[in-house]
Structures are given as structure tokens and as C-alpha cells.
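A single protein chain has been omitted from the complex, and every remaining protein chain is retained in its original position.
Take a look at chain A:
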């Protein structure tokens, strides 16, 4: 385990272009036929595009050498066919490419999301929520758009070069060589232009991000900035960021403008060369006068597409970075894994504790110290166990170990007599009802949220859970259980959210109920009523309450006092008051002021 951790940074470095390229191939693989069709359509497009000037020049040649009106019409018809095939091919290829890119983007989003569900709490936190959202959504979007652009702007480049040069050789070998030379020179210029501009282009992206960050910081922190009188300093900071961006953006624009002008220059030289050499070749009967305009058109098309290709290439590094970020996620080996054939949990005889911590230690992969050290205690059916301790003492980690969000580094956690590491995560969690510290709800209705706890619950059962959770306010909502919940549950107060989260857990029939600091937003009255109701409701199950208030847990069957990851006290409220200084200190600090009332 710890070995994995030290490898983490090294792994990140190893992710290079190859990883992102492999991911790209993996994403495209299911759509090989679609990709092939797209390329075929593209071929039609370009052939048609080049065939029109070819036929046009043939038409001129016919016109100047004979008076055959029928021949002219034939050329006209084949031009028409070329136009239809070319434009049709183009439209079809765009249509196919749009679909292809959209599917690649979709699959990337779904793949990253699916992977995220596999990751444990630690794995995910290492990546960070913000970064994961970016990877799932905007990274996929960049890849999708770049992929599409590659088909539209980049893929035609080699095709048009080859077809145009072949056609030129067909007209006259000297002109063929000329076009080949032009292509090579233009290619060289483009390589240089991309090499010069790619790095600054990437840097520019960084400056854009800086502007956004600074602005956001200034706006969200406006009260603090003004309270401390730092308006001036913040403005100078902002201005500096704006100037940095402007300077770099101008630099990039100048590079582009220069490349643009150079291409224009080259086009002029090429056109004159084609006319000069073309006239020469016509003069020795090697080709006909009309072909000059076809050749000029070929050359212009080659250069135009190369220009476009250059812009497309500049977008590639960014898309590659996005792919790399996604492949990093996909390559994460979840720290918590299920065995090949996980054991099933069977309700053992009631004397076996529902869960047991047996000399459990846990250390985060990147930490120097244990978060939990040598923990031993049992959670028995019909009993309330409470955990108390200060912030950072490892309280929440206990709940997460029971749920296998983390696995032990030492010792073992047992559930219904089995080591949880041998039990499938799904199977294990089926037996636990959990109220997280952050009472998070999903957008939808209250009923939908409660049914996350138990999909098969009837409305009566849901109402019952709501009532036990002291959620009387739900009765007052016009839509009752069907009331809308907005993202995160933000249309409910903290206390209401907490009660709904509790109701969600109560809707489930479980062997163990875990309340992770779930009463903090409730006033003392509701807190007391709720505890009372829960005790009656969950008489057959084990209950674990993680709390900060002594009053919440004073009548628990056993209280575990944690300090810096270690158990410093284990017993009832009264025992601990007598024997555990840490507990006494906590209790005293909270009951000061309440004393004279009791």
C-alpha cells in the first residue's frame, strides 16, 4: 500500500503522449467503421474540389483548340458531377465527423465518470473535486472539438497534397515537380511556424487561467479585501495579470500575423512561378494553356489547407493535455478493491457483534503519521456507540473504514464476523445505513432522495422515516414527498437537509446505522427528540454516532474518546467523566454556562 503511494508521483511523470494516444485509440476503436467512412467521404470531397479546376482548364483547352460545343458540354457535365460529388462528400464527411467526435467525447465523459465511481475516497480526494469536474466535462469537450477540427482541417492536408501533385504530374512532369517542391517548402515553413508558436500558445492559456483565478479571488474576497483596506494592492495585482495576458496575446497575434503574411508572400511567388514555367511548358507543347489556371488553383488549395492545418495543429497540444489528464484518472488503481470471489455476509448469531475494530491502524498514503492507531472496540446490536474527539482526531475516518471507503493499514475491521476486506463493497454497504457529515441531497424530489436509501420503500415507509427523523416540515410542503430538491439540497436549510439525510438512512433496513456528526445543525430540542425516536426505531440494530456535543451522546452505551487518532477513553458518560481527562475537558467546555440551569 505505502509502496503504491511513493510511486504516485513517478507514475504521473510517466504519463506522456503515449498514454494519451493510447486513450485516443481506445476511444476511437469502437467507431473504426465510422472513421473509415469519414475518411472516404473526405476523399470524395477533395477529389471533387480538385477535379473542378482540372475540368475547367480542359474546357478552356477544348475551347481554344476546337469549336466542339459538344465536348464543352461534356466538360460542363463532368464539372457538375465533380461539384456534386465533392460538396456532397464534404457535407457527408462533416456530418460523420461530427457524430464521431460527439461519440468520442461522450465515451470519454462516461468513462471518466464510471471510473470515478470505482475510486475510493482517498483516490478521489487526491484528484480533487474541481479537477475531476474539469476532467469529466470540459476536458472531454476540448478533445471532442479538437477531434472534429482534426478531421475538418488537418486530415485533408496530406490528401490534398498527394492528389494535387498526382494531378499535376498528369498534366506535365515539370509542373509536378514544381508542385512537389512548393508543398515541401510550404510544409517546412509550417513546421517552423508551429514550433515557434506552440509554446507561446500554451503559455497564453496559463495567462487566461490566471486572469480568471485572480478575478474570482478578488470578487469572492471583496469583504475581506475592503475590511483590511487592501483594495489598492488587489487592483495592482489584477492589472498586472491583465498586462501579462495582453503582452502575451499580442505576441501570439504577431506570430500569427507574421505566419499569415509569409504564406501570402509564398502564394505570390508560387503563382508567378507557375505562370512563368507554365508558359514555358506550353511553349514547348508539353501542356496546354488552360492548364495553367488549374495548376495555380492546385497550388493555392495546397497552401490554403496547410494554413488551416497549422491552426489545427496548434490546438493539438491542449487536447493532448486533456487526454493525458483523463488517462491519469483511468489509470488510477483504486486503493480499495474487491476480491475475485468476495464472501457473502450472513446474519450470524446475535452474540457476534455487528462490527468490530481489532487493533486497527490507518494511515493515508501520503501521510507521515497514522490517522488512527491501534483501535479496538465493538459495535453490538441494540447498542449505541458514540465517538467523540476534536477536529482532526480521526472520528470520521472510523465511519469510512466501516464502509470500506478506506481499508486498514494494520489490524482488521470485521462486519458480522467477517474481515470487511473479504466482503464485496456493495454487499457490505447494503448492510449499513450512513448519514454523512455533509448532508448532501441530489436534485430531484424528496422521495427520490429518500429512495436512494431504499429503492423499494413505499410512501408510507418514507413518511415513517421522515417522522422519525423529525422532518415535520415535509408535511407542510405543498408537494410533500414530491417537493423539489435543488442541487445539493440548497433550497433547504442546513437543519432540514440534515433531517432529510437522516430520513434517507432510516428508510433503509440495515444492521448498522452510522451518524457522522449528523446532528450539528439541529437545535438542542430537535436533537434530543431525534435521538429519542431513533433509539426506539433502531432497537435491533447497532448504532454508531460520531458527535461533537457531549449532550448528544451522554446516554450512549459506550463512548469512544479519540485524541490524535488514538483511543484515550472508552466507557459510559459517567465512567469517562471520572477516568478520562480529555472527555472531562470536552464536557466541561460545553456545559459551562449550562450548569446553573440544570
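Here are a few things to note about the model shown:
Keep this in mind: a residue touches a chain if its C-beta (ideal position, glycine included) is under 8 Å from a C-beta of that chain, and two chains touch if they have at least 3 such contacts; residues count from 1.
Basically, contacts and distances are computed from a predicted model.
Per its UniProt record, the hidden chain corresponds to "Fatty acid ABC transporter ATP-binding/permease protein" from the list "Fatty acid ABC transporter ATP-binding/permease protein", "Transglutaminase-like enzyme, putative cysteine protease", "Chaperone NapD" or "Acetyl-CoA C-acetyltransferase". Residue A:136 is the one among A:136, A:150, A:315 or A:385 that touches the chain not shown.
Among A:181, A:269, A:539 or A:578, only A:269 touches the chain left out of the display.
Note that of A:99, A:381, A:464 or A:509, the residue touching the chain absent from this view is A:99.
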